[in-house]
Structure formats: C-alpha cells, structure tokens
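One chain of protein is taken out of this complex; the other chains stay put.
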Amino acid sequence: MSLRLSSASMTLALLLAFAPSVKADATLLNVSYDPTRELYQDFNAAFAKHWKDKTGEVVTVNQSHGGAGKQARAVIDGLEADVVTLALAYDIDAISEKAGLLPRDWQKRLAHNSSPYTSTIVFLVRKGNPKGLKDWSDLVKPGVQVITPNPKTSGGARWNYLAAWGYAQKQNGGDQAKAQDFVKALYANVPVLDTGARGSTNTFVQRGIGDVLLAWENEAFLALEEIGRDKVEIVLPSLSILAEPPVTVVDKVVDKHGTRKQAEAYLNYLYSKEGQEIAAKHFYRPRDPEVLKRLGARFPSLTLITIDEAFGGWQKAQKTHFEDGGIFNAITRK
Amino acid sequence: MTVLAHRFREPSVIPGFGITLGVTLAALGLVVLIPLSALFLKAAGLGFSGFIATAFDSRAMAAYGLSFGAALVAALVNLFFGTLVAWVLVRYRFAGKRLLDALIDLPFALPTAVAGIALTTLFAPNGAFGAFLEPLGIKVAFTRLGVILAMIFIGLPFVVRSVQPVLEDLESEVEEAAASLGASRLQTLWLVVLPSLLPALISGFALAFVRAVGEYGSIIFIAGNMPGQTEIAPLLIIIKLEQYNYAGATAIASVMLIISFVLLFVINRLQHWRQSRMEGR
Partner (left out) sequence: MTRNSSRNEPLLVRGLLICVALSYLGLFLGAPLVTVFAEAWAKGPETYFKALGQADSLAAIRLTLITAAIAVPINLVFGLCASWAIAKFEFKGKSLLMTLIDLPFSVSPVISGLVFVLLFGLQGWFGPFLAEHGIKLLFAVPGIVLATVFVTFPFVARELIPLMQEQGREEEEAALMLGASGWQCFWHITLPNAKWGLMYGVLLCNARAMGEFGAVSVVSGHIRGLTNTMPLHVEILYNEYNFVAAFAVATLLAALALLTLVAKSLMEWRFAAELNSTRRL
C-alpha cells in the first residue's frame, strides 16, 4: 500500500515540477542579507519596469536573504549570484579571496565605496524610555539589559560592537584598554545573544526581554512600523558608526550567465534618483544629496565615525576584535 | 563470491543476501560514508596539534558539556515518560487516544525553528507558562533549562515509537502466567515486562540522546547563546563557519560525531550480543 501511495505522490510531484512558469529574457540572482528584504522587493519591481521601458527586455530578479556571513559562504561554495548586496565589505572581500569570483579592488568600482545607501546604529527602547537611556554610557549601568546579536554570527552585531567601541575610544582619548573595559561592561549587561539581527528584534519586542535593543537604523524604523509606535521608540546616541552595506557584481558569474549588462545596470539604478528614493523609503540613508534633502527629515544628523578612520578597515577590525583569540572572545570569557 | 561470502556469514537457505547487502553498502557508502569522510579529511587538514587546540579549547569543552549533559537529562526524561506514554497508549482505552497517538510524530514534522519559536513563546517571561513560572523563581527561556526543554521536545518520539511496537507484540500469556504463579503486579512488571522492553528502551534512549546532542534549529531560539553558559556545540560550529574557518568547524563536528558513533556502536553491540545469547547461539 505504501508503495502504491508513494508512486502516486511521485506522479503528482512530477506534474507539479513541470508546471509552466513565466519565461523571462534575463534572470538575475541578488544574494543579500536579512534586513534588505522589503527594500529589494520594491526595488526589483522598479528596476524590471525601468529595464523594460529602456530596452524592451523582461528581466526577473530572484532574491535570496539570510545572515550576511552565511550568504557570502553560499556564494563562495557555488550559489550563482549575479550581484551580491551584503552587510559588510568583509564578506565580499571573502568572496574575492576564497573563491576568486571578483577582483580584489571591487570596492573601488562604484561610487561611495560601492555603498549606494548607508545606515547607522541606533537604540530602540521601550515606550517613554523608562530607564532614561540617552547615550552609550547609560548602557553599562548596572541593571540595564541590552539586547544585541552575537558579533560572531551577525554582521549587524559587529557594527553595534564597533559603534560602542568607537564611542568609548573617543571618550577616553583613544585609550584602547579603557575602551575594552567599556565594551566588556556593555556585554556583561547582555542577557541573550541571538544569532541574527531579526532574532534580537524578536527577543526584544515579542519576548519583552531587555531595556534597549541595538539595531540598524532601518531595522529600528521598520520595527516601529511593524510592531507599533505605541510600544517602542528610537533614541539616537551622541555618536554612532557609519554603516556602509556594499554592493557588487560577481564577475565570474555574470560572464558565465551573460548577464553583465543587466547586473551592472541593476546596481547603477540603485544610485539613480528612483533607486535612492526607494532606499530612503525603506529607511536607508540615501547618498544623493538632493534626495536626502527632500526626504532627509526622518534622518537626524549625528556624529558618525567610519570603520576606516576608527579601526583601519574591516580586515583589521575583524582580526583584532572578532576572530577566535580576538577581543570579543576575551571579554565574554567567564 | 559464494566461497568468500560463506566465510563471513553463516549459511542459509534464504536467497538475496548478495544483492540486498550490496544495495545496502552502496547506498550507505554514497549517502553517508563518502560525505562524512569529507568531514574528517577537512578536519585532518588542521594537523594533530591544531586539531587538539581547536577541538578541545575551554570554550569548546564547555559547549560539549552543555550539549551532552543537557541531552543526557532530556533523554532520561524521555526514557521515563516515553515508556509511560507508550504503556498508556497500548494498554489503556480512553477518549482521544488515537489523536494523541498521532501527535507523537509532531516533533519530526514540525520544523525545528517553529518548535523553538513556539516553546520560547510559551516559556519566555511574558509567555503563557513563563508568566506563571517567573514569580516562582523558575527561569526556563534563555537558560540551560530551556536547552533541555527543546531537547525533550525533539527527542520525544524516539522512545515512544520504539517501545510501542514491542509492547503491542508482547504476549499476554507471559504476564498471566507470572500472575497465576503468584507474582504481584509490580513483580511481573519489573521481572517479566521490563526485561523484554529493555532493548527497545535502550535504543530509544540512545537515539533520543544522539539526536538531542546535534540539535541546533530549535535550541538557538530558547537558549540565551551566552558563551560558556548556554552555548551549544552546534552553535560553535556555526560560529566557526561564519569566520570561514571550515577546518575548525569540522574539527568540532568530528569530536561530536565520534562520541555519538562510539555510543551507538556499544549499544548496538550489546543488543546484538544479548540477542545471540537469548537465541542460544
């Protein structure tokens, strides 16, 4: 009986497998990180229309989302991404280094370090800010619970960590030992280390754990929209870090697929007025000064440090802070 | 071929040994052994001292301790309650029994992430059970207790499903004979029923245990994932992978795999030995 059942299900499956699908002239695969889902859903539709109007060609953009490191690994191991749009330059460096799918100087190919939009790290606190958290120094106070993901597994969490470090470094006139003590005290206040940014948001909002969530600015805005302005609010610290999520074409893949033209147009469209507006709509800070001026009211300016100035670039920051044997391991050792 | 085959197996009139064993070995090789050998070879790339340094540093040891320790507790809980559930399902009649019987397989069908989210929803301080336990000073979500809880969930079907068929097959005459010879109910259970359940109990326990050791998807939601406290070994593997440290990840995986393998092998060996002895071979 089970044999007959399984052959019936096999037939069904084959029928389903060969169901017709819409044929596109060109297909791109954009491999991205977690928080950009909504952004690229909108952007893909806009680009498809733009490309159809311009060339008459129907282009379909498929999306893949996940933790930035995991996504980069998938590309290294053979996931054929035409373009990658990840959280950190470090992860795209890894694709270049481990798989040789794109040149080492990829970040120079597009304007603004190949980051068409930026973001920063802000605080999300409970409505009315009951603990009165205003700045990074409030987060190390006893009794304050801070929610942030594990920097080992989440790209966003590395920005959180570095923003805190940058603040302490500046407060203490560049004293690295004092900065380390500060960050150590901060992580001593962390009760749960989720593996990804969305996991932390859910711990903070759904489970009601913690007093403050360290989050991407765009994630914090999205949380306000999705979860409710009556429950949480955003606090801007005095200083934060300029997060530059980079984008690039994966050369070996587009050459194999013959999609270089479309892939490059896709990324360039991110820099266009339309692309910048879509980014701003999804709470990413646009690079285009005009769009920023028009829609910039929601993005209050604050002091931003950059990874290159404060930490000497991603490669160095990764090695000093996040590798095994790095500072993050040391400060969380019990 | 036949001569060779006879050397390592006892003769039998039943045909089909060559082909069935052949298919078995081929499938086993292709699906299990070749892929797992890739794992060990990758780990071997570290060299002996590198392997030791990666696989046995203090953080890894703490993670093994948690994974194996919590899995042991969870498997013991499942052993006790799983047997009880199997007993109730086979021997007693009550309303809703069939539905309950079907529910046992739920932990297999439900994606582990969903299980983790559902358990966390229930046991978080603001959840249905958490809100009740919190005032009593019992914290479940984001503690080691939460890890054990998730492991109990995913290992639940193993003991029940391995004990159930044996109980169903158990002949009533044996128990009746014991009773008519004057044994009390407890004596019958302890001296007659339990020994015949023993193989099923042990294998159910072992499978629940090794399954829990490797579990990742549901636990990361309910454990706090704090290094040295609530960080399970599979999470450590993921962390290594995030650093593009494939060799380090496979080193930890190898250690876990070898321990589980040895445990399963000892149990299978014991069962085999016991069975041969009972058949008088």
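Order as written gives the chain letters A and B; numbering starts at 1 within each chain.
We take it that contacts are C-beta pairs under 8 Å (C-beta built on N, C-alpha and C of every residue); 3 or more make two chains touch, one makes a residue touch a chain.
This structure is a prediction, so every number in the text was calculated from the model and none was measured.
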Who touches the missing chain here, B:46, B:62, B:223 or B:249? B:249
With the missing chain put back, one of B:85, B:147, B:197 or B:226 would touch it. Which one? B:85
Chain not shown, touching residues in subunit B: 8-10, 12-17, 19-21, 23-24, 27-28, 31-36, 38-39, 42, 81, 84-85, 87-89, 91-92, 94, 98-115, 117-119, 121-122, 128-129, 152-153, 156-157, 161-162, 165-166, 169, 172, 175-176, 179-180, 185, 199-200, 203, 207, 210-211, 213-217, 233-234, 237-238, 241, 246, 249-250, 253, 256-257, 260-261, 264-265, 268-269, 271-272, 275, 281
For the chain that got dropped from the picture, name the residues of subunit A it touches. 1-3, 6-7, 9-10, 12-13, 16-17, 19, 29, 31, 34, 37-38, 62-66, 71, 74, 76-80, 98-99, 196, 198, 222, 226-227
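One rule holds in what follows: only the chains that are shown with their structure count from here on.
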Of all residues in subunit B, which touch subunit A in the complex? 58-59, 120-121, 124-127, 141-142, 220-221, 224-229, 235, 238-245, 248
Per the touch rule above, subunit A residues touching subunit B in the complex are 67, 69-70, 73, 76, 94, 98, 150, 152-153, 190-195, 199, 206-209, 322-324, 329, 332-334
